[in-house]
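My questions all concern the structure below.
Removed: one protein chain of the complex. Kept in place: all other protein chains.
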Amino acid sequence: MDLTADQRAEIDGLRAERRETRRVVAPALEEILYEPIAVLDHGFVRVIDYMGDDGAIVQAARVSYGKGTRQARDDAGLINYLMRHRHTTPFEMCEIKYHVKLPIFVARQWIRHRTANVNEYSARYSILDREYYVPAPDQLGTQSRSNRQGRGAVLEGDEAAHVLALLREDAERCYGHYQEMLNEDDQGDPLDPDRVGLARELARMNLTLNTYTQWYWKIDLHNLLHFLSLRADRHAQYEIRVYADVMLDTLRRWVPATFDAFMNYRMGGATLSAKALDVVRALAAGARPTQEDSGLSKREWRELMEVLDRPEA
Amino acid sequence: MDLTADQRAEIDGLRAERRETRRVVAPALEEILYEPIAVLDHGFVRVIDYMGDDGAIVQAARVSYGKGTRQARDDAGLINYLMRHRHTTPFEMCEIKYHVKLPIFVARQWIRHRTANVNEYSARYSILDREYYVPAPDQLGTQSRSNRQGRGAVLEGDEAAHVLALLREDAERCYGHYQEMLNEDDQGDPLDPDRVGLARELARMNLTLNTYTQWYWKIDLHNLLHFLSLRADRHAQYEIRVYADVMLDTLRRWVPATFDAFMNYRMGGATLSAKALDVVRALAAGARPTQEDSGLSKREWRELMEVLDRPEA
Amino acid sequence: MDLTADQRAEIDGLRAERRETRRVVAPALEEILYEPIAVLDHGFVRVIDYMGDDGAIVQAARVSYGKGTRQARDDAGLINYLMRHRHTTPFEMCEIKYHVKLPIFVARQWIRHRTANVNEYSARYSILDREYYVPAPDQLGTQSRSNRQGRGAVLEGDEAAHVLALLREDAERCYGHYQEMLNEDDQGDPLDPDRVGLARELARMNLTLNTYTQWYWKIDLHNLLHFLSLRADRHAQYEIRVYADVMLDTLRRWVPATFDAFMNYRMGGATLSAKALDVVRALAAGARPTQEDSGLSKREWRELMEVLDRPEA
Partner (left out) sequence: MDLTADQRAEIDGLRAERRETRRVVAPALEEILYEPIAVLDHGFVRVIDYMGDDGAIVQAARVSYGKGTRQARDDAGLINYLMRHRHTTPFEMCEIKYHVKLPIFVARQWIRHRTANVNEYSARYSILDREYYVPAPDQLGTQSRSNRQGRGAVLEGDEAAHVLALLREDAERCYGHYQEMLNEDDQGDPLDPDRVGLARELARMNLTLNTYTQWYWKIDLHNLLHFLSLRADRHAQYEIRVYADVMLDTLRRWVPATFDAFMNYRMGGATLSAKALDVVRALAAGARPTQEDSGLSKREWRELMEVLDRPEA
């Protein structure tokens, strides 16, 4: 993450101001407000604004004239209940807004979550920075043989070095030609004063998909939890998971009771099919069901045994 | 609007607290935060929370590290531009949450706006109050003869008194029977200790559609403007328009530059069809086009002449 | 369900026509197309149109130039996979449109599903029929003592008769006054030719919440499954569950492989929390965990034991 002096000063300016409000406040989230949290080699997540706290969920669930309940303990109990029974509308009553810098190929996954509000930096209107993602060496996974959309062992030695060199050189060359077509240097001055550059909306097509973009992204708490349950999951691509992990931490600061309920009922939980429940019932009754008799496919059986910590089965 | 002493105390409790925040604050909206604004005979609108201000729109449009622009005047200019060209995503970056008490038949129109978050008071779980809407005498419009979904002249004298009596008696009787079926009095005590009441989820079906309900309703600024453009319009039913009018005033307190742009470009503007534009062009050129030659229907012609302040044409 | 002769003739007219299409067709659904299926005392569900079949899900998942897979068996396998891993977007590629007649208090629950398209019969514009829901005697549940939003034992004898009489009389009287205020009889003729009736948009407020309304309701398959998982659930109110049950049957006719996957992975499945999974793992390993040590609340423990068919535990 590389902030210019101007950007750092703008952020410091925002952080220095204090105002009085009648609204509810989440103190642990206020601490990090506006501050960029580094992700990947040049990316970041910044919390820009938020609405509500754990109490606001309870307040809405009760359609209350005042606050939620009398005691924080009771708020947590109700939040657990709401999370367990998938009463989702009270969680929609909280909202959070992030500023995120991320590679374009990550942005393309991320944007598929349609329930958020988004303002992306426009490469029709402005010029993108010379910043592109190159994986850290320990992230150069090979194509998984068992999972068509996953990674296997990590590349090493010359192979790794070759891949990193290709990624760097291609991104660098494409960005250089982008500037050349635009006829602009890093300062925004014309490279050649006698030439008019190609339109920005065209030149951008020469950039590689690891180029960084940025956006303001705003979402309600219910839909944020859904996003995190998919993107902080171990099957998510590493390059988006690291963003979700950072956002999980902002969740903990913002709505700690909701965070606890989410980790227990969603992130740490599992959904079992009717046939899988039959297997579990048999096991609990002391029987020894087999994959063949269960009606589960081999893959389903293996996944169930992993959930049950019975990998040998 | 009839608050109990407990409700009043809860609201006063919320209003008395002040907290420090790094977030942007809308001072004129803070003044009325939590305070119910009366609408119709027993309804209200309360602003419960909000996120962002005029500057936040500009900040998002620029995907900025700091605030919007340097000067409020520039913010207003950009907001006008965004409103005029229907660049709607920056307006989605602000959010507001209301607590609303309203008759069920109004709630049924309102809920058709699907882009909001809603938590309604549950009549499966709780018991509705003995409160129902009866129109003020000057609102007892007859069925319009020209507009199948509008009102004409106002009923007067005995006819008006008769309608008001019917509305009152039916609502009152239905509510009384609702309590009888529930076996509960106004204090929530059993009317007959030897009897178990009908389930709440069933008894509620006996209530009339003018019974009041209430909900928490949260929406982003773009979708709020869309709601207001339809519901504060003179063709909207009076009983929802009065809510929209009150909310227009909260809009002015919250985001004054957006309010001005909205009144100029949306509420006070008009959309003309291709054929209507041909008529306008001819008029502006000094010609005297006629309905017959215009391709407009008689109704469209009349509506266009009204927009142009040429009712005689 | 009471169709007029005109309505019956209109439906028969639609059913009699056959056209040629290149689109995929779901034969078992075509059989019942347009035909009302009775629900409650005056309600119905009609399938009006649909788009896609099981193969269309596979086709979209593969972004295919042709059909889904070569064999229906392979389609089912992929559909199971998609359902299990919550890959929801391919299911959004199918769409269905219903015409539904239902009591207003049911419509108010139903409309909370915001992802559907809806056109409701307008009581601002038209006059509602004299039709209202009265429960069958075996559905007159008392308020549950254990579940604040559920039903307990059924009312019997005089109490039941009294409730039914109240519901009938109040609905009948309110409807009668609705007509009187409108100044219209059942044929739409003026009751009193010298009087102008109250506006329809006002008179409707006198109706009770068990009055029937109707709408066209269109939804994609993914969101339909979500609707059914909530509304065909045994915790759903009976009066909406009977609609969901009928729609489950239309689902089976339309997309049989998806229906099977849905019943196994969603309707018959269960989501267990992290703490509940710990209990299940211990049971499977032959241990005898207790509620006290589990970290589960008593209620959660009881619900888990029910899922595991161990009610005695």
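Miscellaneous remarks
Letters A, B and C mark the chains in the order given here, with residues in each chain numbered from 1 onward.
In this section, contacts are C-beta pairs under 8 Å (C-beta built on N, C-alpha and C of every residue); 3 or more make two chains touch, one makes a residue touch a chain.
On a predicted model such as this, the values are computed, not experimentally measured, just so you know.
In the full assembly, the chain not pictured is in contact with A, B, C, by the touch criterion defined above.
Only one of B:D158, B:D194, B:E292 or B:D309 touches the absent chain when the whole complex is considered: B:D309.
Of the residues in chain B, those that touch the hidden partner chain are 80, 84, 89, 112, 263-265, 267-277, 280-281, 283-286, 297, 300, 307-310. Even with one chain removed from view, chain C keeps its contact list with that chain: residues 3, 6-7, 9-11, 13-15, 17-25, 30, 33-34, 48-52, 56, 59-61, 63-67, 89-90, 92-93, 95, 97, 99, 117-121, 214-216, 218, 220.
Contact residues of chain A toward the unshown chain are 103-105, 107-108, 111-112, 114-115, 118, 122, 124-125, 133, 135, 139-144, 148-153, 155, 159, 163, 166-167, 170-171, 173-174, 177, 180-182, 195-202, 204-210, 237.
Following the convention adopted for this analysis, only the chains that are shown with their structure count from here on.
Because chain B and chain C carry the same sequence, their contact can be compared by residue number, and over half of the numbers here are used by both.
On superposing C-alpha atoms, the copy chain A sits rotated by 180° relative to chain C, to the nearest 5. Put simply, the C-alpha centre of chain A and that of chain C have 34 angstrom between them. Between the Cα centres of chain B and chain C there is a gap of 29 Å. Among the residues of chain A, those in touch with two or more other chains are 89.
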